[in-house]
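Shown below is the structure under consideration.
Removed: one protein chain of the complex. Kept in place: all other protein chains.
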Amino acid sequence: MMSGNGEKTVRFAGFGGQGIVKSGEIFGAAAIRDGKRALQNQAYGSSARGGLCTSDVTVSDGQIYDIEPDRFDILMILSQDSCDAFLHDVKPGGILIVEEDLVQLPEDFQGTVHAIPATRIATQDLGRRIVTNMVVLGFLGAISGLVHRKSLEQTIVENVPPGTDILNLEAFAEGWKRGAG
Amino acid sequence: MMSGNGEKTVRFAGFGGQGIVKSGEIFGAAAIRDGKRALQNQAYGSSARGGLCTSDVTVSDGQIYDIEPDRFDILMILSQDSCDAFLHDVKPGGILIVEEDLVQLPEDFQGTVHAIPATRIATQDLGRRIVTNMVVLGFLGAISGLVHRKSLEQTIVENVPPGTDILNLEAFAEGWKRGAG
Amino acid sequence: MRHFQVHVDPELCDGCAVCIFFCKPAVFRLSPELSRRGVFPAVPEEPEACTGCTLCELGCPQLAIAVNEGGSEGGAS
Amino acid sequence: MRHFQVHVDPELCDGCAVCIFFCKPAVFRLSPELSRRGVFPAVPEEPEACTGCTLCELGCPQLAIAVNEGGSEGGAS
Amino acid sequence: MSVREQYLSRYAGRTEFVMGDEAAALGAVFSGCSFFGGYPITPASEIAEVMARELPKVGGFYVQFEDEIASISGIIGAAWSGARSMTATSGPGFSLMQEAVGYAVMTETPCVVVDVQRSGPSTGQATKPAQGDIMQARWGTHGDHEIIAVCPWSVQECFDLVRDSFALSEKYRTPVIVLMDGAVGHIREPLTFPHYTDADIATRPRAKEGDLVFGGTKVPPMAQIGDRLNVHITGSTHKPNGMRDVSTKEVHEELVLRLNDKITSAREELTRLDVRQMDGARVAVVSLGATARPALGAVEKARDAGHPAGFIRLVNIWPFPGPAITELLADVDLVLVPEMNLGQLSRELERFTRCPVHCLSKIGGVVHTVEEIHTALMEQIS
Amino acid sequence: MSVREQYLSRYAGRTEFVMGDEAAALGAVFSGCSFFGGYPITPASEIAEVMARELPKVGGFYVQFEDEIASISGIIGAAWSGARSMTATSGPGFSLMQEAVGYAVMTETPCVVVDVQRSGPSTGQATKPAQGDIMQARWGTHGDHEIIAVCPWSVQECFDLVRDSFALSEKYRTPVIVLMDGAVGHIREPLTFPHYTDADIATRPRAKEGDLVFGGTKVPPMAQIGDRLNVHITGSTHKPNGMRDVSTKEVHEELVLRLNDKITSAREELTRLDVRQMDGARVAVVSLGATARPALGAVEKARDAGHPAGFIRLVNIWPFPGPAITELLADVDLVLVPEMNLGQLSRELERFTRCPVHCLSKIGGVVHTVEEIHTALMEQIS
Amino acid sequence: MRATLTDNIPAPGQNPLRRYVRPGILPTIFCTGCGGGTVLNCFCKAVDELGYDPHEMVMVTGIGCSSWIPSPYFLADTLHTTHGRAIAFATGVRVMSPKMKVVVIAGDGDISGIGGNHLIHAARRNVDLTVLMVNNSIYGMTGGQVAPTTPPGVRTTTTPHGNVETQFDVASLVSAAGASYVARWTTWHVLDLVRSFKEALEHTGFSFVEVIGQCTTSYGKAVGKRNAADFLADYKDRSVRLSKAKKMSEEELEDKIVVGRLKKREAPEFCQRLYQQVEQVSSAALAEEGK
Partner (left out) sequence: MRATLTDNIPAPGQNPLRRYVRPGILPTIFCTGCGGGTVLNCFCKAVDELGYDPHEMVMVTGIGCSSWIPSPYFLADTLHTTHGRAIAFATGVRVMSPKMKVVVIAGDGDISGIGGNHLIHAARRNVDLTVLMVNNSIYGMTGGQVAPTTPPGVRTTTTPHGNVETQFDVASLVSAAGASYVARWTTWHVLDLVRSFKEALEHTGFSFVEVIGQCTTSYGKAVGKRNAADFLADYKDRSVRLSKAKKMSEEELEDKIVVGRLKKREAPEFCQRLYQQVEQVSSAALAEEGK
């Protein structure tokens, strides 16, 4: 539907604390920077705590009507709970990305999956778990080709605390590398 | 209107602290004791303080429809303010009673007036200003003949603080005497 | 000795007797006459006894009292 | 010397390291392995050092720890 | 005989000349109210005062709280401890209670809230009566909900409807609003006390082990604190077993739809209309509370003179007895609605009749007179 | 250039990807809001957070109060000291604010109250959006009153309508409710900042010596604290000069009728409808807030396929733009009303159209999809 | 409604403080002997002695008889608010009216009952307000219901069998909450009241004066006191000045009213800090723009 506008829906799903919301925010803002339209939305249980958390971004060349899309062109699954809840919301032919250390896909699952140990990369390679979402963003950016790398990088710099931009860009680059590789 | 039921409306009007509400309450309850129907209502500005205060009683042999009558068969005026406000609400042929020390009728006023220095009687003759309303009640009872003396007396006894019934009945009797005299 | 005029505004006084309580030299008494407002107002019966302490003036809940130094001795308003 | 078994329930532990802070004899360390819950859980690496003070048991926000006296020495759950 | 019954038996059959407020309070005492949370406000204070005086005589508890929010919170807590509980207030306090009213709806807590309406908005005319909170009683708290509300028109009915409100609140496990008006609350009339025993106390369906306390049936049985059932009570969206689930659409839907449905599906049963002179009536006077008194006077007067006037009084206002009224008004040409507000009853009425609804609004704290309504009625008839 | 203007000029013309909540806050900063009273609550907290961050930059004051009652009280006080003031909350807080909303109405205090609606009743689904407070915004406080309320449907409109709300609140001297929903409040979209100067700040009619501050004209000029006019402000019934008179029917009548009239008589001016595709439409989809987004999508889709669907969005909900809607719906066969509640908009709509109103209600915290509305629409069309 | 002080000059023989009272509005409608009038009187005196221009004062009140002391009587801007919320309104006023003296006068029920939360939080913030709480131990206006300040045992209309609650020591509570000026006096202490009002008005920060005053009607009925003199005699009798009280035991102090200035200290004031911060942030923002 509305696909005449090249509309794409992306969901980041995981638990609170994984930087899910921020990822969507950066992705959407980067799309804007590319001259597209974008709408980002999120859902979580309790405000501050763990538990299921999603961040959805719709990117389009035309007007965006759906505020809460329920099927996704790209689905990033970063926790087992979100896998159980959303695995089947990826559109046929869509892209599925999973955090390989945290998600066990059902045995009978059919379809292409892009897997990345984002948490491990952030924690062990980069020494800061907090940049997990940047690894994911880079991975997604490379795989999806939806948004220009430059736009994503510029948006990241604007959105992270001063002084942490280098670390975040490193994480992003690492993710991109894995996605492109 | 509704006069087929022998309906009579009575207003006590004065200021807070004169026992206006209690007078109406006793008068209504006494009418009930006589086997009539009765409805009592009151109005005042602020809850506890001085200022205009009224207590209306409707006594009838039939059903009472008007909760807030606006014309009165009997009007008791116990302060100048209430005189200014209500003097003309007495029905033609109705009874007008005034506290003679506190009320100055307009010069051009036409009509019968029953006057009594109730406060003075209570304060000076009986030594307790608080029984002013009993003097008034007695006066009204005698003049109006609406309710039996016995019923009023019994109701007074039930409605005054224990130990004060004799004083109150005395005041009532004094008022009655003046009204009957 | 200083002299004071003690005025009570009969339009305002409601006979609460607070002034009587405050006044050591017992300047005031309540009038035996019911006023039109239905009260027995205070009257400064012995103004010459006034010491000018102003307690009555400050304590009067109706701001009905004025105590002024000097002037004529018969200070009743 | 008394011996204690120290159990950590890996279903509950979320790797907060509170037990590590409480434990004077340094019984715990965090596992380097990410659990399925996405955390690095605590493991009682040197249970034999445990003095049975129960501070870890009481302090653990997930009620994930049990410290029992006696029994086998390898107390890891 | 219990203390209560002995107390009751003393009054049974007696007639006393009391205020509407007093009657409402005595109605509560008679109906087994065991906890009252009070906070003074004109013109409802007398209810608190009578409760404070009488409740202890039958072993009940009066607690005056620090504010209205605490009062209603306290009675909800008391209800979960098994009390039939009540509070009473007027507009400003009722506004403050709105959050907790929603909580009582959501947690299905039986309790009775009396609003003795005074002239608003805001502090308005604090000592003057009005009927301006009709819509607030329905819509005052946030979110979709249904409410039960009744409107007494006499001192006797203040007593009777408080009793009924306790029964309804227990039966439907929901707060019930007694929408009095300052006029009915502050008039004195004869009140005749009924013969009640402890058996007349409304009881609630009570949960047993294994029962669902917040679902499963339209009105689930209630567990009480101390029942050893680990009851979990929350104003958050919850499953039929009471446990929170604030993320699942279906759980919320099921809960909220049931809460609404248990009231709306009982609309017919809850409908209580006082219908007089409607045979052949061409103009119907529809009213409630104090206003219905002069309204009836006006209708009787018109009928006495041979005019086709009819009278409908809403004893319950919420859930709105719409279908019944539609039927009653089927053959009527015009509806006259005297009310002490700017047209709240008539507004709702319009939704249920095709004939013109003429609102005879009166604000400023004065009750309509028979004469006024009669005049308006005759204007419409001719 | 003032600090404010310099701040504004930095943003002017820029586009940022921000939340609806953030846009509402920035709209306030741009519109000259100088005082914000905050208390955190999901999903409105971000408004407070942005105000706390940005307001001081333009010399304004953020005060976080101890509760919502204090927040709204504080902004009313600030308004009388000359501030354009605002608070923001969600259902539970909005319920608590009801008494003070009535006070603001009665004292004719300009101020803006944002309610970012979440799924109720009670605590409900705290993090999920809803449109369940529509009727509460109209009827939540006690006593007869009228209110102005607007409903943004996009991030940009959150900004724009907050600006308009300040203007309306000053123009009509009345509180204005910005009824956002959690969906619009929490989505991010591009927001383009306008070019404002200090001249764009809404100003209020200001009283001079001798002016009546509470009567005389429909919207009397406002006196401010410190104007040396001995202004007397009270929520009790008062005369045109502000002095209390709680006993005189006529004084109350005049006051309350004027307060209502100043809003209702401006209904036409306050009416703001977003009307699309209504030419030749047989089925109209009427909606507001977030729901209007998929509603428009569904209508466009139907039109693309040649079906006679039309779209009406209520930008303002109160005073209800009834007459304008009646006109728009004159030739329509059916109205479809998707809304995130159990039928509050459709209920009001029914009063203004003869054609059947079909409510496509959705509760449980999920926004309708285009698909859902389209399906319902096609069912109705066929 | 404008009446400037210059055109509101009392006639000779009238109390000169009547220039601070709205013209034509006396006598007050308080009951005979009500302490509220005395508070009004002493407050006018304090303002007069300080030489304040009432047009630079704003009176904020709640709901209750005591809230009528400034409203309508005191001739200044007056914000008569809702029950219990005066201090919250006043905080908004105070922040936005930096040049005005903001004074709250209301009753014990209003300020320490329903309004308790606003009281303690404003005290905590040390907002520059002058709060005069008239403590008549009762909900006066509504006809004499028990208040948080009613002593145990007293039979009010809602404690007809005797009050089972303990009364607040509001002054101590406010002090613990953070107020920087706290005093307590009774209507018997008229000269002290004037001095204390002056101190409170001059103090920067949250200043609180508890005035124990008679409600002759409602509280009088509850405790069997028939007029103002009964109350004043009682206050006179039971009052103990702080200096003396400090030397007395808890038992000796039982049933006594400790009067005096209970607390005064300099502490950072809320608005000052807020203004300072806003000043800093806005200049920083300006500097930022300049770059």
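Lettered A, B, C, D, E, F and G in written order, each chain numbered from 1.
Criterion: a residue touches a chain if its C-beta (ideal position, glycine included) is under 8 Å from a C-beta of that chain, and two chains touch if they have at least 3 such contacts.
Remember, it's a predicted structure, so these values are computed and weren't measured experimentally.
Engineer: Shown chains touched by the missing chain?
Structural biologist: A, D, E, F, G
Engineer: Considering the complete complex, identify which of E:T15, E:S236, E:T271 or E:T326 is in touch with the unshown chain.
Structural biologist: Spelled out, the listed residue whose C-beta touches the missing chain is E:S236.
Engineer: Consider the whole complex, including the chain that is not shown, and state which of E:L26, E:A48 or E:I75 touches that chain.
Structural biologist: Considering the complete complex, E:I75 is the one touching the chain left out.
Engineer: Tell me where the left-out chain touches chain A, residue by residue.
Structural biologist: Residues in contact with the chain left out: 16-17, 45-51.
Engineer: What does the interface between chain E and the hidden chain look like in terms of residue numbers?
Structural biologist: 3, 6-7, 9-10, 34-35, 37, 56-61, 63, 65-67, 69-71, 73-83, 85, 99-100, 103, 209-210, 213, 225-236, 241-244
Engineer: Contact with the hidden chain only, please: which chain F residues?
Structural biologist: Here the touching residues of chain F are 38-42, 45, 48-49, 52-53, 56, 62, 64, 66-68, 92, 122-123.
Assume only the chains that are shown with their structure count from here on.
Engineer: Minus chain A, work out the clusters of chains still connected through touching contacts.
Structural biologist: Groups after removing chain A from the contact graph: B, C, E, F, G | D.
Engineer: Identify the chains adjacent to both chain A and chain F in the sense defined at the top.
Structural biologist: Touching chain A as well as chain F, we find E.
Engineer: Select, from all pairs of chains, the pair with the highest number of C-beta pairs in contact.
Structural biologist: That would be the chain pair E-F.
Engineer: Between chain D and chain G, what is the gap in Å from one C-alpha centre to the other?
Structural biologist: Result: the chain centres lie 58 Å from each other.
Engineer: From the C-alpha centre of chain A to that of chain B, how far is it in Å?
Structural biologist: Here chain A and chain B have centroids separated by 83 Å.
Engineer: Could you give the separation in Å between the centres of chain E and chain G, each centre being the mean of its C-alpha atoms?
Structural biologist: 39
Engineer: Provide the list of chain D residues touching at least two other chains, using ranges where the numbers run on.
Structural biologist: none
Engineer: For chain G, what residues touch not just one other chain but two or more?
Structural biologist: Residues 30, 32, 82, 142-143 of chain G each touch two or more of the other chains.
Engineer: What is the complete set of touching chain pairs?
Structural biologist: Here the touching chain pairs work out to A-D, A-E, A-F, B-C, B-E, B-F, B-G, C-G, E-F, E-G, F-G.
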